[in-house]
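Single-structure report; data block below.
With one protein chain removed, the remaining protein chains of the complex are shown where they sit.
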Amino acid sequence: MAVVNEWAFIGVFFAIAWVFPFVPIFGARLLAPHKPNAIKQSTYECGVETVGDTWVQFKVQYYIYGLIFLVFDVEIVFLFPWALAYSQLDFFGFFAGLVFVFFLFDALVYAWRKDALEWV
Amino acid sequence: MFELNAQSIAFILFALFSLGGALGVVTTRNLIHATLYLILSLFGAAGFFVLLSAPFMAAVQVLVYIGAIAILIVFAVMLTRSMTRLSDIYNSQWLLSAIVAGLLFVLLLVGVILPVWGVNGTQAGREVSSIVTTTVDLGKALVDQNQYVLPFEVASLLLTAAMIGAIVVARDDKE
Amino acid sequence: MNDVCSINNLTQCLLDGGVSPDLANLLTILGGVVLVATVPLVTVIFLIWIERKIAARVQDRLGPNRVGPFGLLQSVADAVKMLTKEDITPMGADKFIYNLAPIIAFATVVLIWAIIPFTPLHIGADLSIGILYFVAVASIGTVKIMIAGWSSNNKYALLGAFRTIAQLLSYEVPLVLSLLIPVMIAGTLGMQDMVRAQGSMWFVFMAPVAAVMFFIANLAETGRAPFDLLEAESEIIAGYNIEYSGFKWGMFMAGEFMHAFTAALLAAVIFLGGWWGPFVEQVPALGFVYLGLKTAVVYIFGLILRSTVPRVRIDQLMALNWKWLVPISVANVLITALLLKVVDAIGLAPQSGDFFAHLPQTLVLLVGNLVLMFGVATVLRNRGRAQRLADEAAHPVEHEDAPVVVGAVGH
Partner (left out) sequence: MVPLWMFLAVAAGVFCIGAYGVLSRRNAVAILMGVELMLNAVNINLIAFWRYVEPLNMAGQAFAAFVFVIAAAEAAVGLAIIISVYRSRRSVIVEDVDMLKW
């Protein structure tokens, strides 16, 4: 029962947490003036009028960072059960973790050597 | 058989998230909106994992799917500028696909799920154990030489290979 | 038995009053939630004041001192001002998502407070996966930036959002890697158990490298200087929230202030022993004081750092993360894992809960960490020397009239 209660707390928290920022934003809508016009609502970019499409072409480097992050994230998440059970594992457990982390490190070294970590 | 308590209310809510989000993914024209629907659907699944006493899986779901895969999809959408150009989001066989998917669902529900695990199904009377394994047991099983240590290492190798392959494919060689 | 109704015995109290068990349970949870969620809201008002005061002192100014005693009510005045400011939705913005982003921004920070153990008795929800809950909620933070930048229909907002996402994603790796080490030592993911495990020895002494990594990664995650590229006025005119105004902008700002404080709070809980202190087991309420003091130390250190160091460039930021923090964190995980097994094998693992039982293990881990730090320092020194020699060979400098460099301080 206690476990269910903990998660019920989180559930209610998720429901309530949206209310806290919503109330002042809604209040501001009631209190603040609202007189939109075309100049006021135009996009603000460097003072001059905005040119062209907002969907500018992005560098592929953003994707590469996202990709490396994804791989690291998934691998680290699987290290958590390992770390959690670590005190109950024998030396083989350490070895298994070592091999796992070695592959992770391998990926990093590859990306490094291929200059995939450079910003430009 | 289906009483209204906190768990069932939560289940209905998560089912709505899951199915509604999935429907949004396949019907929305704007791919950024579709990604947000995907996040909603995945969040519903994370809720299911909590209800099924697998909180670790719920955390992994949020961390990997919402925190990483959804962001990666947005990057790809931005890089390929794919939401502004499509006039027609479905191909010519969309009606056939809808019929096939609908038939598959009915087949699964009427043919497999209800007769076996439904109210009067063959497996309906099974006792559900109240003892469950925890994340610690998962950790032990993952590095146990009699259980999953090989898949565990292969998973790491697979991710490394996927990363190397993706870097090679995605990078522009002209630079 | 107990005539006074408080949050600790609310359920029993309501049951005595003739409320049905389900409703009593729900009301208790609701009361707890409102209580836990209100604390950060009240805190953030003072945080902004403290932040402005300290930044002002560092820069030899007075800071807010007009509204209320010592300017304490300045933040309240600001909030009132923001309430009455016109809130502009730019043309071409995706209305629903545009309005959703500030709400997510604030809510995700509040959500972290659900798992913070304030005292031995007071914790919102002592989840069995507490630390992973924090990591998961923190990773939703990238979504808010993505949708805020995208829905504004502004090139600079989108560009700022992409840079910020790249930064947040990158620094999440050392953040999560550094959390592995307390988990490994304590053998638990629950926050309350994590604090209990530090009863005789704080984790900062067993894992100083992990603590430093956690601190640095959190500076970047919360967008604090020297990593405040989220609001890089000079480079990309502001960042993902440029088109927001009024209270929606205020929500982003309040969320950011609170995130910085929450990160300090988590550092205090995970590495500095949380609520542990003298007599805390007899008087649990003292836990609030101890946790508050430890958090204040971490937080104020971050503030002073913020007003001292200049901002790094984005390529330096990425290089620092992927070429230094991540390899060091990975090495740290392996060293700690090896040392823990060695300590176990030669029988130095703590058998009881007192201070001296933990001393050998702590010393071994501390030495391991120091060796790692020394190795990193050696590499840094050698590379710095090689760089300097190469520079001097390329551009011979006449030392007599070297130019006086006027350093940029803060912003």
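Residue numbering begins at 1 within each chain, and the chains themselves are lettered A, B and C in the order written.
FYI, a contact is a pair of C-beta atoms (placed from the backbone, for glycine too) under 8 Å apart; a residue touches a chain by one contact, two chains touch by 3 or more.
Note that the structure is predicted; figures quoted are calculated from it, not measured.
Shown chains touched by the undisplayed chain in the intact complex: A, B. Listed here are the chain B residues that touch the chain not shown: 1-2, 7-8, 11, 15, 18-19, 22-23, 25-26, 31, 34-35, 38, 41-42, 45, 48-49, 51-54, 56-57, 60-61, 64-65, 68-69, 72-73, 75-77, 79-80, 82, 86, 88-91, 93-94, 96-98, 100-102, 104-105, 108-109, 113-114, 117-119, 121, 126, 128-129, 131-133, 137-138, 141-142, 147-148, 151, 155, 158-159, 161-163, 165-167, 169-170, 172. Those residues of chain A that touch the chain absent from the view are 60, 63, 67, 70-71, 73-74, 77-78.
The definition used in the following text is that only the chains that are shown with their structure count from here on.
The chains in contact with chain A as well as with chain B are C.
Comparing chain C-alpha centroids with the centroid of the full set of protein C-alpha atoms picks out A as the closest. Rounded to a whole number, the gap between the C-alpha centres of chain A and chain B is 18 angstrom.
Residues of chain C in contact with at least two other chains: 26, 127-128, 132-133, 158, 162, 165, 169, 172, 189. Chain A has residues 3, 7-8, 58, 62, 66, 68-69, 73, 77, 80, 83-86, 88, 97, 104, 111 in contact with two or more other chains. Within the complex, the chain C residues that touch chain B are 22, 26, 97, 127-129, 132-133, 135-137, 139-140, 142-143, 146-147, 150, 158, 162, 165, 169, 172, 189. Residues 5-6, 32-33, 36, 39, 55-56, 58-60, 62-63, 66-68, 70-71, 74-75, 78, 134-135 of chain B are the ones that touch chain C when the two sit in their complex. The part of chain C that touches chain A in the complex is made up of residues 25-26, 29-30, 32-34, 36-37, 41, 79, 82-92, 99, 102-103, 105-107, 110-111, 114, 124-128, 132-133, 153-156, 158-159, 162, 165-166, 169-170, 172-173, 176-177, 180-181, 183-184, 187-189, 237, 242-243, 246-248, 250-251, 314-315, 318-319, 322-323, 326-327, 330, 333-334, 337-338, 340-341, 344-345.
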